[in-house]
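Remarks on the structure that follows.
Missing here: one protein chain of the complex. Every other protein chain is in place.
Should a chain be cited, it is by its letter among A and B, assigned in written order, with residues numbered from 1 in that chain.
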Amino acid sequence: MSANVDTTLPLEYQTEQNRLNILGFWIFLGAEIILFATLFGVYGVLYERYAGGPTHKDIFVIKDVMIQTLLLLTSSFTMGLAIFEMRLHNLKRLITWLIITLVLGAGFLFMEINEFIHYVHEGATMQTSAFLSSLFVLLGTHGAHVTLGIGWAIMVIIQLAKRGLTPVTARKTFIIGLYWHFLDVVWIFIFTFVYLKGLVG
Amino acid sequence: MKKFLLSLTALLPLLVLSGCNMVVFEPQGPVARSITDLINWSLIWMLLVVVVVFGLFGYIVWKYRERPENMEYEPPEEHGSTLLEIIWTGIPILIVIALTIPTVTTLYALEEVPKGYEEKEPITIHVTSADWKWIFSYPEEGIETVNYVNIPEDTPVLFKMTSASTMQSFWVPALGGQKYTMPKMETELYLVADNPGSYEGQNTNFNGRGYADMKFEVLAQTHEEFDQWVDDVKEKAPKLTEKEYEDLLKPTHLGRMTFSNTHLSWVNHADPDSKAYTNPELYRGHGYQGKIFEEEDNYKSEEINENDKHGHDENIENKENHGGGHDGH
């Protein structure tokens, strides 16, 4: 609550409220991990229940998935660069890297939406079978998180542009950075347990 | 006053236990008996816990209550006692172990033919629960009954259970514990009746409007009576057709029925790939109606195909049934 500023710490940790917010966000990420773990569990239970509909091998396109992965992994890296520039108090570069991150994220989303359209054209909708229900919901939840992340990061960029680097905007940037890395980690699990396993197994 | 009341609460279970004949405590077969033995064993230990804690509680509360004459007494600073804490951690652990061992052995024993009946050849009966009736199929004898099941006494019966609708639970408390019946799944349960007699069975897992009346009778007969009954059924009972069977699965209450064939010849609901006989239209009638989804394998789309072939008779009958299904609302 107090507005005491401790300037020996990185900008985003300088006020008490900032420290509370960052810890709170970590705990929120803990809840998010449980949420995705549950979705993975559901997928793990249902992933062979095709109910006569298409299987993994019928619908997955490995090339597109590789591009998606590349886009999201790179965006996580550029987000890291953005936070690095924030630590150097370089506002312009920070915003530039953030925008690059968002463009990559939007590219990922575009690919994912295309992927869904492709599935539906193949006759694989989320109503077709339990396998497809769990696939669409798992991917869709991740995709919705990415969408939310993009919208949220745009808000943060506007605030950075308007107010410059203050403890508050630095904290907001840092938190969106954490969130973005988290989405990347989730994607790595999706890539491994959904796509690779589906194509190999 | 309080202590008196508490000892009264403690006595109440004993009073009722001795005064009532409760079905769980009057097992009529080895399966139920093994569970009752386990329950009795646990009751002894639990009674011990209750007596010790209630006693200690009454003693402490009575002795250390505030009275006009001890108002000056200032309680000591006290933070705990390792020894005491070890004791009241250790003893419950021992009690839990004493309960675990028979629990685990009973759990395993319940999955097999009851002890002492291994040489007797078990008979198999398929149980199919539907809304709101029980269908019993005897594959070896080739007969089928609804809402009652006859079994020979002193013979292990293997019930292979599944559901044609929701998740339900098959329970004949006098003969043994319960197990769920689930669509596209099979669960198994062994039961034995010691003596001829009639035992009530019922669904215990809530499944909608007709739940309360989803009961059946288990009639244990002597071997001669049972064989005689099977022969009678084969001779006199009508055959069940596929179309009649589909009507049977609609959400209705039926009395007893008997057939000289089984529905297993065209569908076993335990098969994961079997047709789902769902028909949401028949469950309408409560509140604002939402969207329902056409499924490729469900009952309704099948019916529409039938209608294309046979005209509209089916449709009318369906509507009547629909109205009848609303009795609850």
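Odds and ends about this structure:
Here, a contact is a pair of C-beta atoms (placed from the backbone, for glycine too) under 8 Å apart; a residue touches a chain by one contact, two chains touch by 3 or more.
Note that in this section contacts and distances are computed from a predicted model.
Candidate names were "Carbohydrate ABC transporter permease", "N-methylglutamate synthase subunit A", "NADH-quinone oxidoreductase subunit K" or "Quinol oxidase subunit 1", and the UniProt protein name of the unshown chain is "Quinol oxidase subunit 1". Checked against the full complex, the candidates A:L23, A:I62, A:I117 or A:V185 give a single residue touching the omitted chain, namely A:L23. One chain is missing from the display, and on subunit B it is touched by residues 2, 5-6, 9-10, 12-13, 16, 20, 22-25, 32, 34-36, 38-39, 42-43, 46, 49-50, 53-54, 56-57, 60-61, 64-66, 70-71, 73-81, 84-85, 88-89, 92-93, 95-96, 99-100, 103-104, 106-108, 110-111, 131, 165-167, 169, 171, 173, 176-180, 182-185, 187-188, 200, 202-212, 276, 278, 280-281, 283-293, 295-298, 328-329. Considering the complete assembly, subunit A touches the hidden chain via residues 1-3, 19-21, 23-24, 27-28, 30-32, 34-35, 38-39, 42, 45-46, 49-51, 126-131, 133-134, 136-137, 151-152, 155-156, 159, 168, 172.
Please note the rule applied: only the chains that are shown with their structure count from here on.
The distance from the centre of subunit A to the centre of subunit B, each centre being the mean of the chain's C-alpha atoms, comes to 47 Å.
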